[in-house]
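Below is a slice of the complex: some chains, not all, each in place.
Read from first to last, the chains carry the letters A and B; within each, the first residue is number 1.
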Amino acid sequence: MDPVILFFLFGLVAGLLRSELKLPSALYDSLSIFLLLAIGLKGGQGLATQPLLPLLPQIGAVIVLGVLQTLIAFSALRLLFGFDRPNAASTAAHYGSVSVATFAVAAAWLAARDIAMEPQMAVLLAVMEIPAILVGIVLARGIHRDTDWKSLGHEAFLGKGVTLLLGGMAIGWAAGPEGLAPISGLYFDLFKAVLALFLLEMGLIVSRQVGELRRRGLSLIVFGLAMPLLSATLGLGTGWLLGLSVGGLTMLATLAASASYIAVPAAMRIAVPEANPAVSLAGSLGVTFPFNILLGIPLYHWMATRLSGA
Amino acid sequence: MSTMHTEKRTLLTVFTEASIEQLLIRDMDRLGVRGYTISDARGKGSRGVRDASWDESRNIRIEVICAREQAEALLAHLQARYYSNYAMVACFSEVEVLRPGKF
């Protein structure tokens, strides 16, 4: 098994056994800054060697994809799972958005198998973080006069994650592959090893979701498994319309299937205070994240191969 | 016994979630609070254990020294706006300050 997955499982087991293992929070922050920058640099360096215009329809398509996922998740949670309005809206926003750690695991998975993907996947990652947040807020509160769209937009576009992805991409694009060469020893060659350490912490965090999962019974688990499968299918369809390669298809399916656990919870805590953050996180972190990295990615790749072979 | 001239003010201490720090700073600025101090914390309360193990479970501790009326106005605002949806506990205590004009 891939060592990054083993690191995740180690963190999970250590957490479940209530080990005293704890990563300093500054280390966790530093690792996530590194990963976001490195993903951005990699994507930007790829973009430097191709025209940017074809990106526009792709960006439009994944915005629609994110909105659609959020609406579907919201309806399902309201009608099938009996969630109240704020919790349904907040959880739907988590699932309509994306997870950077899942992206990183999928990128490492593809790289280990020498499967190329389009460099703009990093752009799409950044783009897909945002629409679900705005849709989630509208779903929770309706469109009010007093909604502070300015500060919401600020939150969405200038949050830490999007800033680092876009900044990294801009640097990678401006410097190009040769420009980045003197710093690639850190940002590219050590990427997987840093990701492994990050996943150790993710395992510890996931292990803390178990209590909430127990309390909420089966419904979170069912939703947390069904939703990524549905989203992955939508993602594959979108990727097929856009004419992506197998690697690109796999990645877009993975992005769609992934659920946010950093940007969206922070935004929802402020914009939809009535929603219980423990519920959405138990779903996105406790069920969907492990499912995606353990089983989802190989499955989506298999589906992508079928689709592009057809 | 005391030879120093001091005046009484109220110290409002608030324990709450770190995720709303920016909101609270904006509120205090809007309500005309002239100074405050914030530090990081963890803890337990009616909303469960918040052990600062990651962003979602970090607490902060806000201290504001001001006139009683302002402290009450600030707490009334916090109560109306945040008490029902956020982990939050607050208390008043009495302190003596040297330069009352500052508070």
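Definition applied: contacts are C-beta pairs under 8 Å (C-beta built on N, C-alpha and C of every residue); 3 or more make two chains touch, one makes a residue touch a chain.
Note that this is a predicted model, so its numbers are computed, not measured.
Q: Would you mind giving the copy number of each chain kind in the full assembly?
A: Across the full complex in this file, the copy numbers are A x3, B x3.
In this section, only the chains that are shown with their structure count from here on.
Q: In angstrom, rounded to a whole number, how far apart do the mean CA points of subunit A and subunit B lie?
A: Here subunit A and subunit B have centroids separated by 35 Å.
Q: How about subunit B: which of its residues touch subunit A in the complex?
A: For subunit B paired with subunit A, touching residues are 17, 19-20, 23, 52-56, 82, 85-86.
Q: Okay, in this complex, where on subunit A does subunit B touch?
A: The contact residues of subunit A facing subunit B are 22, 25, 28, 204-205, 208, 262, 265-266, 269-270, 273-274, 277, 281.
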